[in-house]
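Yeah, one chain of the complex is gone here, protein chain that is, but the others are all in their spots.
Let's turn to subunit A:
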Amino acid sequence: MEQQESGTSRRAFLERLGAVGGTAMVMAAMDAWHVPTASAATAPPALTGAGKGKTIVILGAGHAGQVAAFELNKLGYRCIVLEARGFAGGRVQTARRGFTATELGGETQRCDFDPGEYLNIGPWRIPFHHRSTLHYTKQFGVPLETMVNDNDAAWMQHNDGSGALKGKRVRQYEVKTDLRGRVNELIAKAATSGQLDQQVRAEDRELFLDYLASSGRLKKDLAYRGSDLRGYVKPPGAGDQPGTIDDPYGLSDLLQSHLWRDFQVGEYTHPLTMFQPVGGMDQIAKAFEKRNAPMLRFNCEVQQIRQTDKAVTVNYVDTKTGKTASVTGDFCLCTIPLSVLRSIDTPFSDDFRAAMDDATYVPVGKIGLQMKRRFWEEDDGIYGGHVKLDHPAIRQISLPSNNFQGQKGTLLGAYLLFDGATEVSAMSLKERIDYALAAGEAVFPGSYRANFERGFSWFWHLAKYNLGGWANWTAEARKDSYPKLLNADGRIYLAGEHLSYLGGWQAGAIESAWQQIEKIHQRAQQA
């Protein structure tokens, strides 16, 4: 079946990345192979001139739409933002007590977490290099806290391998340290027995061995016999307690366990330290909403878009009253996901429409579990980060980076993608929670189910105004279709994460908006 890839190892690598770090990580890795990765723009375009009383109709009050309104308004444009939902943010939403949502074909969920508990059901972490996102959090004074994106103390457990570590719950620092030590020992011994003389210059050899010995904690004879980096079976303490280090795991057991698969993590794309807004990711959306309020029209579902060579008219229905209305502007910036836009009555050319159809959207969802006691902290000393497991769909359980040492906590019990997401989203709400609890109980036996209080699950492919988590561009579509959508069709411009190489990230939506408003402004200035 998988005959096509130039390298199956690359595909396997991507699969594993996806399993470990989510699709965003896969996409980041893809970008590393094809194009520059990460956030390219650090500030909005420096635009001069004035909006001259021109009207811009913006469709969607997610980050792309809100950024455009915020920046264009400063230039004097009249901006009208039509938002189908009753609130701004697009996919940037946080489920907390009282939050109500209904999936297509599903029952209405009302989040009943305790006050202070929440789940970011959309984006949940901000890498330090997403300077566009951080530009607005700083400007708006949205308080950030550290999001612990990796934690060596977190458990890992794999049943898919064999050997002594199969099914054994181990700390990530044990596995990392032993793997490095075992591998460095082999390389160092090869180097001292002349086997690497072709590859390592004589004058480099000593430094090479120094590096291997220090990073692998090798002894003088270049053997690895364990290290304090892998933790203690008896920790050091006061008086006569020097601490006891356990024997390291054997290389064969480490390899056969498959645990090493979880360590192919990019340190730049998904850095150890990230940020999250205090109180939930929707704080960013709310900060925009507060400033853009006069421009925002909620519950306005776009029905039809029409354009002439002078203007764009958008017909919409007010979902509260059922009444239809229309707005006309000089230009339109449409941030509606392509999965949704393709079914709306639009005036796009056949070529443009075909390009839109070349993006497919990724099924994505999350399950949050409120626990009455932070047993991962109290019992195991794990503060944030991801527990890694080899469950068929749930590859990691992410522990909260807020309210450390508090009473309760809400963890991300499942971050599901692709067919893991389609399968679990077909379950009832209760079945979903049971599914997530079963996965967690295997790693936290006796604690996970016992401490569970309430759950909330949400799947973006079943969200009416999203129909998917984010756009998925194949290499071919990225080359042939994507560039067409960066240009206007008449007086209509598109923007959103789908028109960036930062797919699924907030930075993608923000920077896409920056790019497109510059084009609109330049054209408006010429008119």
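By our rule, a residue touches a chain if its C-beta (ideal position, glycine included) is under 8 Å from a C-beta of that chain, and two chains touch if they have at least 3 such contacts; residues count from 1.
Criterion: contacts and distances are computed from a predicted model.
Here one chain is missing from view; checked against "Acyl-CoA/acyl-ACP dehydrogenase", "Cytochrome c", "ParA family protein" or "Branched-chain amino acid ABC transporter permease", UniProt names that protein "Cytochrome c". Only one of A:Q172, A:N292, A:S339 or A:S512 touches the chain withheld from this view, namely A:S339. In the complete complex, the residue from A:N184, A:T335 or A:S425 that touches the missing chain is A:S425. Residue-wise, the contact with the chain that is not shown comes from A:P363, picked out of A:G122, A:P248, A:G329 or A:P363. Only one residue in the set A:H461, A:R491 or A:H521 touches the chain that does not appear here, and it is A:H461. For subunit A, the residues in touch with the chain missing from this view are 1-2, 4-6, 11, 14-15, 17-19, 23, 26-27, 29-30, 104-105, 338-340, 342-343, 356-357, 359-363, 392-393, 395, 417-420, 422-423, 425-426, 459, 461-462, 464, 467-468, 472-478.
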